[in-house]
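All protein chains but one are shown in place.
Chain lettering (A, B, C, D and E) follows the sequence in which the chains are written, and residue indices restart at 1 in each chain.
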Amino acid sequence: MKPKKAETFRSWEIAFPNDANPLGTLFGGRLMAIMDKMAAIAATRYAEKPTVTASTEAMDFKVPVRVGDRIQTFARVVWVGHTSMVVKVDVYAERPYHFQRFHCTTAYFNFVAVDREGRPSPVPPLLIETPEEEREFRIAEIVKKKALERKKKIEETR
Amino acid sequence: MKPKKAETFRSWEIAFPNDANPLGTLFGGRLMAIMDKMAAIAATRYAEKPTVTASTEAMDFKVPVRVGDRIQTFARVVWVGHTSMVVKVDVYAERPYHFQRFHCTTAYFNFVAVDREGRPSPVPPLLIETPEEEREFRIAEIVKKKALERKKKIEETR
Amino acid sequence: MKPKKAETFRSWEIAFPNDANPLGTLFGGRLMAIMDKMAAIAATRYAEKPTVTASTEAMDFKVPVRVGDRIQTFARVVWVGHTSMVVKVDVYAERPYHFQRFHCTTAYFNFVAVDREGRPSPVPPLLIETPEEEREFRIAEIVKKKALERKKKIEETR
Amino acid sequence: MKPKKAETFRSWEIAFPNDANPLGTLFGGRLMAIMDKMAAIAATRYAEKPTVTASTEAMDFKVPVRVGDRIQTFARVVWVGHTSMVVKVDVYAERPYHFQRFHCTTAYFNFVAVDREGRPSPVPPLLIETPEEEREFRIAEIVKKKALERKKKIEETR
Amino acid sequence: MKPKKAETFRSWEIAFPNDANPLGTLFGGRLMAIMDKMAAIAATRYAEKPTVTASTEAMDFKVPVRVGDRIQTFARVVWVGHTSMVVKVDVYAERPYHFQRFHCTTAYFNFVAVDREGRPSPVPPLLIETPEEEREFRIAEIVKKKALERKKKIEETR
Partner (left out) sequence: MKPKKAETFRSWEIAFPNDANPLGTLFGGRLMAIMDKMAAIAATRYAEKPTVTASTEAMDFKVPVRVGDRIQTFARVVWVGHTSMVVKVDVYAERPYHFQRFHCTTAYFNFVAVDREGRPSPVPPLLIETPEEEREFRIAEIVKKKALERKKKIEETR
């Protein structure tokens, strides 16, 4: 398959009262659901075939999203293997009537492309052209390596 | 504060058609939302005060949940610091008409107890009595340590 | 079929703002939907085949659930006929930051096991071992008998 | 307060795929939620003050609603006490492209009018003019009487 | 096909907190969704076959719906062509505890009846008997004519 460039997918949401905890801030689970949806769009559109979420990497929720905030999301494939892709998702919150803008979280989602029976299926290699893309690729590799180390260490303890 | 035992919170859900991808399996984001809700219940009930999701650790989705499956979730505080708690969440799926049961994922959520203004607020120390509780505590420590290493390494690369 | 013991299914929910009336308490209909879901899980897992809600018995809502409360539900098959089951569902509410706990309602749901065409289909007889199980069985019988009397009386009046 | 006539509140819904069980028919809990919403509208509009669901009487689900069906609901206050009202709700299902119409269930909901603090608050007496209204009133009384008998009998057994 | 009378479809909803903007009034999009659902019920039941929304005419939101309001909707087929229908939808809001009632909006939806493959399919001609029905028919024709003029004018400018 011919190498291919990744696109950035942008999205806006509004934080509705229904998904808030008693402090008036968004449940983490609601944010994760928005991020997974956007990551799935980025992965599926890159692969041009069905994809499933294989795993997610750790995510820090730095600034809570408040009810009424606008939530902006950026999703982009940053690393590609034979049948798997890493999607980086950045989330920002904006207070309703100002341009004040907060970085809420950055998350890495691992997706696998599958055929109609759900078996892993190849995706085109990622075309990397800019230093920024190069850096994102290297960070995704660290994320993946650390995830493996962590897994091994936990299994030794169990 | 007096040390305190953690309880296990159990829950059942049904996988509804609405949350499925085109392959008929549940979106990862929906599962994350269920896990965060249960983790919040375990953390809030342990702390007896408001709590917020500070971060989540990596999670592997080993077996996809299919539409119609029953989803069973177990959430339990396994590690406690001064104002923070680690909640372990285990998810199992069961095919509709059989006792066949699959382990889908295990996730670690970090919560912080807060006061009404949202500032960190102390929680009672965790009472650890069984070897199983001891092992879970040690695994949570590895999880936390590896998360810190990963964070530092990414910051060096950026 | 071999007699079989019934299991208790537990679940936790949080009362979200979206399902509240203008007094800040949960709509009865939302609570009924949670109970029916849990009753369906208990019935389907007992029968190991599809089940449908045939009828519900009267339910009193003793203490209103407030937004932010944790809702705990217990569902258990307490009576079994040839193709039908009675599921008892108990609902408790817990104020967000205390162990204060209120019994909200107890409801009885009648389920019928069905085959793939929707026709009634047999279920295993219920194994009753403890005095508590014996008492629950007898109460379910009263519930069913009174329901029949009521139905007959209404038909005479129409 | 001056006696007052009750109005009939009509509503249409469509049965969406999201609320179906694996047999393609609507969950009982979804139907109960629709009925409680309509009963609340009938009770609140009669009382012209806040109302809460105090209890529901037994309901039979005679014909399952299928996904795609139109659901027609009729709700009407049929009995009124000092602070309480009985609302009768009739539900019919219609297959998507035909006038075929099935009676699904009839349910009785007991509501209490409350003031802003949630304490019971008086409602106007019900004006009964037709034989049909008279009959509905008598049936509601049987429903209430049988509910009391049932309750007493269960308490004796416990 | 034999000419046929149109029926009026009525519905009640409650404005839930989840669909409000930060001013506590309902999002226009939520109201449009309610209107389209009711219009679809009116069109499908008139046609007795599947229908799709082809277009909507302009709608003014005259009075905002507040959270807690009851929303009453009336939908009725007012104009019929060979395969298409115009449905008029009127929306009123009622404050929770009063008979105060506001006209929120009137909208016109154009539907096309389709066969199972999605191709336009004929519907019975509309039977018009009263002066009111006659007037509604003429207004629908103006609505359609103005829509065409507008479309042509925009295309000339593009």
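Going forward, a contact is a pair of C-beta atoms (placed from the backbone, for glycine too) under 8 Å apart; a residue touches a chain by one contact, two chains touch by 3 or more.
Note that the coordinates shown come from a computational prediction; the quantities given were computed from them, not determined experimentally.
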### Message
Given the contact rule set out at the top, which of the displayed chains would the hidden chain touch in the full complex?
### Response
A, B, D, E
### Message
One chain isn't shown here. Among A:P17, A:P50 or A:P64, which residue touches it?
### Response
A:P50
### Summary
Across A:R10, A:H82, A:H103 or A:K145, the one contacting the chain not displayed is A:R10
### Task
In the full complex, which bits of chain E touch the chain not displayed? Write them out.
21-23, 25, 27-30, 32-37, 40, 50, 52-61, 64, 109, 114, 116, 118, 135, 138-139, 142-143, 146-147, 149-151, 153-154, 157-158
## Note on the structure
For chain B, residues touching the missing partner are 17-20, 22
### Query
Which chain A residues would touch the chain omitted from the figure, given the whole complex?
9-12, 14, 37-38, 40-41, 44-45, 48-50, 70, 94, 96-99
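Keep in mind that, in the parts below, only the chains that are shown with their structure count from here on.
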### Task
Would you indicate which option in C-D, A-E or B-D repeats the interface seen between A-B, with over half of the contact pairs matching by residue number?
C-D
### Inter-chain centre distance, chain B versus chain E - centres from mean C-alpha coordinates, in Å
46
### Task
Check each residue of chain A and list the ones that touch at least two other chains.
17-18, 22
### Query
Which chain pairs here would you call touching?
A-B, A-C, A-E, B-C, B-D, C-D, C-E, D-E
